[in-house]
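Got a structure for you, questions after.
All protein chains of the complex are present and in place, except for one that has been dropped.
Now for chain A:
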């Protein structure tokens, strides 16, 4: 049946090891979260401080891109094993997304 799985009862040592590894991973997620908050703060501060738009726009877009990479690779575990097809799907989606935005933004210029 579709829900079948092999039941493997882990030894105490194996269990403790996985648990410890997971707790370490969770600490990593907390660090990722701190970085995301920090990036958001920089973006909002830059706009409120009123720097030149030519300076702000590329920087806030870069900060957004970094935040999305952190979200996808760490919070959504795309950096984990068995995410090859997932990455293929997402990069195809992002490629079509990029073309769509490029097309509609340039059409209104001409």
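Things to note:
By definition in this document, a contact is a pair of C-beta atoms (placed from the backbone, for glycine too) under 8 Å apart; a residue touches a chain by one contact, two chains touch by 3 or more; residues count from 1.
Here is the rule we use: contacts and distances are computed from a predicted model.
One chain of the complex is hidden; its UniProt record names it "Cytochrome (Ubi)quinol oxidase subunit III", one of "ATP synthase subunit c", "Cytochrome (Ubi)quinol oxidase subunit III", "Raffinose/stachyose/melibiose transport system permease protein" or "RNA polymerase sigma-70 factor, ECF subfamily". Seen across the whole complex, the unshown chain contacts chain A at 1-5, 7-10, 12, 15, 18-19, 22, 25-26, 29-30, 33, 36-37, 40, 43-44, 47-48, 53, 56-57, 60-61, 63-64, 67-68, 71-72, 75-76, 82, 85-86, 89-90, 92-94, 96-98, 100-101, 103-105, 107-108.
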